[in-house]
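Here the structure comes first, spelled out in structure tokens, and everything after it is commentary.
A single protein chain has been removed from this complex, and every other one stays in its place.
Take a look at subunit A:
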């Protein structure tokens, strides 16, 4: 039973993206049952076509655009003219923080250009990701443990916990904007006069607090799903063997809930790396709270092609993080199931 716990929660979310890769390959391998394979490919075709239209085409189009120059102004007519091919210049400009110089060529981006914010936006994005996911994991775990217990009004608590998650982020951000205003509730409640959105660290913490408030329920529910997979007999057996509450948590709950926990953390990490609406509305990206996504949106208004390059860079960054994570996660799933197998003997 215990060994089954691992893959189940992992498989469910993964199946959404599976057909892209798995479908055609599966057909090729299953030569023995040809008719079945044909049938399957017919069934899969609509999905693949839909994915091609809504995902693959825009990605390719964005990548193509990222190798084009942005439109420049013709000084004589005052009209924009198409920029032509740029090679990898857009990418180099972002990573080396280079901007076009009036005399031609490039110079280091002066403060006030979007180009000057690339590395600080990257650092900010990672800061938010690490801090919010850490808080959300700890708090989410705690909330899940409470919700997993049987007590009167449990379903009410479960529903109530979901409220922050159900509110649209834009609304949440506006609510917290008023809470963190100088004359807002936060300052009144603690009798402080902090300029929450007016200086760097308070602004960062304001974003972290609002994000943790909003997304901890998501974490809690995913972990709760994992907790409920653990059969009660395991705990009973441990109790009979005289394990303390801490030992039961550390040696039973934690390892058995780990696969679900890892998936929850992965999802939150990917989500946090794309964080946009909360800081955009709460602080407007001021005081070093500009994330990569905000930078992309700002750049779209100044030039599509450079924005396409930046969104491709963001994509690669997030992909690398996800890849490292999945390797790490995958290794753990295998190792952990082996360990529980041993434990059972």
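Quick note on the criterion: a contact is a pair of C-beta atoms (placed from the backbone, for glycine too) under 8 Å apart; a residue touches a chain by one contact, two chains touch by 3 or more; residues count from 1.
Basically, contacts and distances are computed from a predicted model.
Of the names listed as "tRNA-specific 2-thiouridylase MnmA", "NADH-quinone oxidoreductase subunit C", "Dehydrogenase" or "Putative ABC transporter substrate-binding protein", the one that matches the UniProt record for the absent chain is "Putative ABC transporter substrate-binding protein".
Checked against the full complex, the one of A:140, A:226 or A:285 touching the unshown chain is A:285. Mapped onto subunit A, the footprint of the missing chain covers residues 6-7, 10-11, 13-18, 20-22, 54-56, 58-59, 61-62, 65, 68-73, 77-84, 86, 89-90, 93, 99-102, 104, 107, 109-115, 181-183, 193, 195-199, 266, 270, 274, 284-287, 296, 298, 300-308, 311-312, 314-315, 318-319, 322-323, 326, 329-330, 333-334, 337.
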